[in-house]
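Showing chain A:
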Amino acid sequence: MSPGYLTLITFLPLLGAIVTALMPKDNLRAIRLTAAGFAFVALVLSVIVWVQYDTNAAGLQFVEKVPWIPSLGITYFMGVDGLNLPMVVLTTLLTFLAILASWHITLRTKFYFALLLLLEMGIVGVFTSLDLLLFFLFWEVELIPMYLLIIIWGGPRREYAAIKFVLYTIAGSALMLAGILALYFFADANVSGRTFDLLELAKTNYALKYGPVFSSVVFFLLILGFLIKLPSFPFHTWLPDAHVEAPTAVSVILAGVLLKMGGYAIIRINASILPQALHDWAYVLAIMAVISVIYGACTSMVQNDLKKMVAYSSVSHMGYVLLGIAALTPASMNGAVLQMFTHGTITGMLFLLVGVIYDKTHTRLISEFGGLAARMPLYATLFVMGGLASLGLPGMSGFVAEFTVFVGSYLNPNMQLFTIIAAAGIVITAGYIMWMLQRVFFGPLVQKWQHIEDARGIEVVPLVVLVVIIIAVGVYPALVTNVIGGGVAPVMANFTKAGL
Partner candidate 1 sequence: MESFSIEYLGLIPLFPLLAFVIIALVTRPLKRLSAYLSILAVFASLLVSAWALYSLVIAFLSHASGEALVKELTVTWFSVGGVALPAGLILDPLTAMMLIVVTIVSFLVQVYSQGYMHDDPGYSKYFAFISLFTTSMLILVMANNFLQLYIGWELVGLCSYLLIGFWYHKPEAAAAAKKAFLTTRLGDLGLLVGILIIYFTTHSFGFAEIEHEIKVGALSGGLLTVAMVCVFLGAVGKSAQFPLHVWLPDAMEGPTPVSALIHAATMVAAGVYLVARTFEMFAASPDQQALLVVAYVGGFTAIFAASMGLVMNDIKKVMAYSTISQLGYMMMGLGVGAYAAGVFHLFNHAFFKALLFLGSGSVIHAVHDQDMRNMGGLGGKLKITFVTMLFASLALAGIPPFSGFWSKDEILAGAFEKDTLLYIIGAVAAFFTAFYIFRAMFMTFTGKYRGAPAHDSHGSAGGHGHDSVHASASPEDELRAKVKEHASGHGEHGIHESPWVMTVPLILLAIPSLLSGLLGSPFMGMAFQSFIEKGAEVHEELNYTVMMSSIAIAVAGILLSSLVYYFKIIPANLISRPLPWLHAFVLNKYAMDDLYGWIVNSVVLGASRAALWFDQYVVDGIVNGVANLVGAAGGALRKVETGQIPNYGLAIFAGAVVISAVLIISGSTL
Partner candidate 2 sequence: MLSLNHFLLLGAVLFSIGLYGALSRRNAVAILMCIELMFNAVNITLVAFARFLAPAATASQSLAPVSTVGQVFTIFVITVAAAEAAVGLAIVLAIYRTRRTISVEDVDLMKW
Partner candidate 3 sequence: MNDPIIAIAFFVLAAVLLISALAVVMLRNIVHSALFLALAFVSVAGFYILLNAEFLAAVQILIYAGAVMILLLFAIMLTQRANTPMSNVSNSQAGLAAIVAAAVFVVLAFVLSKTSWLTGAAAVTQPNTEVLGKALFDYYVLPFEIASVLLLVAMIGAIVIARED
């Protein structure tokens, strides 16, 4: 039996949540330190897994597989490969940074940190579990803390946003559950009996056995939930609402990792189990992706609320992920995963940045600001760096990911037009980022912010950590791509095997 790193990473936050919840509620410092400590240990463990992960060996590593409900073929099955390992590290990292960014939370602090840790458990669980039912369980578990975090610590319209988020996601999950059950009941059960094991299910060729209609229906049952999570146009409208209302740290996690669950699940489940259907419907996905890219960028352009702008930019950037998946070439798929990772760091950083300014000024409206660079040079520098990373400047991770997606997608002759249109998104992205920077930081200083303080101390730490990661990956992408490659290869092998 292996050390069980994944179980530890997954359930350590749960332990942390329980410990935090049991602490005396007035000792804020102890609560924060405890939560940060647990998150940090989880981060360290995931980094250990990252370091120990053998990039040369194909397939899953750190596998833990124990029968759970044998009569139904449900197993406790966890493992990492190139697809989910970056996501796990991203989750633990961003949760830790989010906890740091929540240092000033004083409203029901104990509950807040416990929920953050609970959220981490749910998300890590989604990424590590390879049994569909376990996956589904974690998928649902993550909702509850998220809902509470928005509805308790959120902005003025938090109830609307939280309920919208939950209902939207649950609508997707309901369909997903139907899809999972369809996979379960129609799998080739001759060999191993009924199972929710993803790898076993992938051995059934549903399209061949039950025809394209069946596999397409199951495909859409599954993918709708993921597209909502991603989110792709036209299922994205929960995102801006949730982001605007959520507290900073929650936005960071929401945009940084929660969205990645959608992209990850499409690759892990749809691409692995129903390659034929994905191939058949790639056009539809690509069109949605391209619309997301352009449309998200355009709507970002005219936002006056910084957070909404970043939220819509997430729609735009996640469009690249979908495009990469839909293009179905090895490079594009790699690019999609890479884009998920980099977008996690970049958007996480942008939300943190918005949070810092919001804490200082209690406004997020671009029109309220102006010339802030004069008073906050460090903050402005960090924001410019974040913005540049977001618009895909070379030397930063965003460029590597987007370029890989473009090259990979363009290699599929059917996707060339979509790729070019999506590439136009980088101009619009540059447009709204630059325009925003100009209006917020440059020009004459607006009088009312004359005494605003520059960012410092604990506000800066998470930002610097993310900048370092963004630049490191941008300069030496092999750090991440080596890991990702091993996870994408088997998925793509599925397609070649199916003759697609």
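Brief remarks follow.
Keep in mind that, in the parts below, a residue touches a chain if its C-beta (ideal position, glycine included) is under 8 Å from a C-beta of that chain, and two chains touch if they have at least 3 such contacts; residues count from 1.
Quick note on selection: all candidates are chains of the complex that A comes from, given by their letters.
These numbers were taken from a predicted model, which means no experiment stands behind them.
Of the numbered candidates 1, 2 or 3, 1 is the chain that chain A touches in this complex. Across the interface of their complex, candidate 1 is touched by residues 164, 167-168, 233-234, 236-238, 295, 298-299, 301-303, 329-335, 338, 371, 373-374, 388, 393-395, 399-400, 403-404, 406-408, 410-411, 413, 416, 419-420, 423-424, 426-428, 430-431, 434-435, 437-438, 441-445, 476-478, 481-482, 484-485, 488, 492 of chain A.
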